[in-house]
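Just dropping this structure here.
A single protein chain has been removed from this complex, and every other one stays in its place.
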Amino acid sequence: MVRYILRRIVQAGICLLGISVIVFSLSHLSGDPALLMAPPEAKPEDIEALRVMLGLDKPLHIQFWLFISKAVQGDFGESVRWGKPCLEVWLMRFPNTLLLGVAAMMFTLVVGIPTGILSAVRAGGWFDNFGKAFALAGQSMPVFWVGLMLILIFSVTLRWLPTSGIDSWQHLIMPSFTLGWYFTSAITRLTRSAMLDILDSEYIKMARIKGVPEFLVILKHGFRNAMIPVVTLAALNIVTLLNGTVITETVFNWPGIGRLIVDSIFARDYPMVQTCVLIASGLFISANLFVDILYAYIDPRIKYH
Amino acid sequence: MISKDNILEVQDLKTYFYTSRGVVKAVDGVSFALKRGETLGLVGESGCGKSITCFSLIRLVPRPAGRIVGGRVLFEGEDLLTKSEKEMTRIRGRRITMILQDPMMSLNPLFTIGEQVAEPIRIHQKLGKLEVWEKVKEMLRLVHIPSPEVRMREYPHQMSGGMRQRISGAMTLSCQPDILIADEPTTALDVTIQAQFISLLKEIQQQAKLSMIVVTHDFGIVARICDRVAVMYAGKLVESAVTRELFNNPIHPYTIALLNSVPKMEVKVDRLYSIEGQPPELHALPPGCSFSPRCPDVKEVCLKDYPPQKEIKLGHYASCWLHG
Partner (left out) sequence: MISSHPARETEKTVQVSGRFHWIKIKGAIWRIPWAPVTILLIFLICGIFGNFISPHDPMKTNLAEAKTPPFWVKGGSTEHLLGTDVFGRDILSRIIKGAAISLQVGFAVVVFAGALGTMIALLSGYLGGWVDVVLMRITDMFLSMPYLMVAIALAAVLGPSKNNIILIMGVLGWAGYARVLRGEVLRVKGADFIKLAIVARASKARIMLRHIFPNIINTLVVLATLQLGVVIIMESSLSFLGLGVPPPDPAWGSMVADGRVLLFTSWWVSTWPGIAILLVVMSFNLLGDWLRLRLDPKFRQL
């Protein structure tokens, strides 16, 4: 058990290291970083001075080591675009993304779980088939298009909701729905199959035999048991939503981390890009690690995989 | 057959399953009666439709594939098949209950024993909180569960198989039902526990004047506890009689074959008797009598028409062309 955990931690560390290498080489791959970061009218001596200041004159592996050690302490360098420490900029934007993520998760659960339950209870019925078709279509649509179509319908045509920005709760609706889009069908499917499994059990039959009214059978006996895998999955996947913020925030102009990445890329603000990708990857990998360890506790079969 | 003694009368019950392979006639025109206080045994091979018959009685046929398509189920004169779902939930657990085969799975792992035994009491009877718990303890004592106050707070996985089956009994009997249906109640239990459980059932029946239907494939249990026996094959009732009569004078070839299949201790044989052939696929039944492909005494008429049920002797019914 402990060995498994240690192995996973080492794995995670290696993975993070690998990503760091990629991230580190970002600025170096596209040319001389000093040249890129210096203002256009800089003279050669200035660029040279900048190079020394950034430590670019040292050998690559030393630079990498410096990069890593500073990152661990929270020093990701200074953002070229914002003129502030990268971490500071990141921290400023992060709460917005967090808000979006939580709202998206709520949406997903509120929509996905009842849909899954109803699909299971009326398995094979029109609702179920409609749900399956809808889920299939949903998985086949790119998220950015979903977002734009939502804007088209709700902002342009119906004028119910604002298109972008972050000023009111109405601004939250479409982005969180979009962010949760793919995940909703996963939750629906999981709830449905968990419910179907459970509705087949003997104790459900027994509850009906006892004369428990059907809705109570489904909710009290069925749902309670089905919720365990569903809630676990939901909680564990909150970080997967991270990936989707890039697109969603771009579409809705949401001032979060996702948009920060994209903006920084186009502004050639490589320190910022490095920061964002590194932190995002770190969170992602840690969350997965946590999930795996948790699962190992719950289901001992997994560690013998 | 309508008589005041009969607490339950099943007339020509038909339950079909609609599958992609065709229509499965799980229960195809089954008729029998249950007298008050009587124990009726329902025997047959796996898949002959005995369990579905029981579920059909209380209208819990698995949907959407299964449907009760015909017949009447007269419970104290009223046809259960015409009642609304709401009325049925009042009957289930209160007037007619059932024990299932697998005690392990019959109990919800998330709720305590006490909770689960209390549930039907709460639904069907208006008792105060304390009275409910008293009733729970009383029921647990009835089924010989030691220290009920302690057990009440425990969970199913903490109990043994035999105890769980008895708790199922407590759950279903708490509202003094008129009919108890036991679907292979001992199949999942150890042999030693089986005997205990059967004794318990008999004891409860005598105390509560319960009418029982016991589904089983074990003739030993039939002998011990059943007053009458009905034999089913491929969705149809082929023979029914008082237990002793059936054992001594079986009429239908299938019954004869079944009884022959039970190895007897005193008789030494070179080969164990087994019935030739296979039970039929229920969605592709042969025309005429369903047992005809395997019947040693098959006649030509058996291949054409299904024999009607006739009272061959007093109280002894059979569906066979060999006898009238």
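Chains: A and B, in written order; residue numbering restarts at 1 for each.
Everything below uses one rule, namely that a contact is a pair of C-beta atoms (placed from the backbone, for glycine too) under 8 Å apart; a residue touches a chain by one contact, two chains touch by 3 or more.
Treat the numbers as computed from the prediction; the structure is a model and nothing was measured.
Interface note: of A:L6, A:L60, A:V102 or A:A137, the residue touching the hidden chain in the full complex is A:A137.
Touch with the chain that is not drawn comes from one residue among A:I47, A:L66, A:V111 or A:L148, which is A:L148. From the set B:G77, B:P109, B:G220 or B:P287, the residue in touch with the chain omitted from the display is B:P287, counting the whole complex. Against the chain not displayed here, chain A makes contact via residues 11-12, 14-15, 18-19, 22-23, 25-26, 29-30, 124-125, 136-137, 139-145, 148-149, 151-152, 155-156, 163, 242-244, 246-247, 250-251, 261-262, 265-266, 273, 276-277, 280-281, 284-285, 288.
Heads up, the rule we're going with is that only the chains that are shown with their structure count from here on.
Between chain A and chain B the centroid-to-centroid distance comes to 54 Å (mean Cα coordinates, whole Å). Listed in rising order, the residues of chain A touching chain B in the complex are 123-125, 201-203, 205-214, 221, 224-225. Interface residues of chain B, counted against chain A in their complex, comprise 58, 60, 64, 85, 89-94, 97-98, 100, 102, 105-110, 119-120, 123-124, 168, 171-172.
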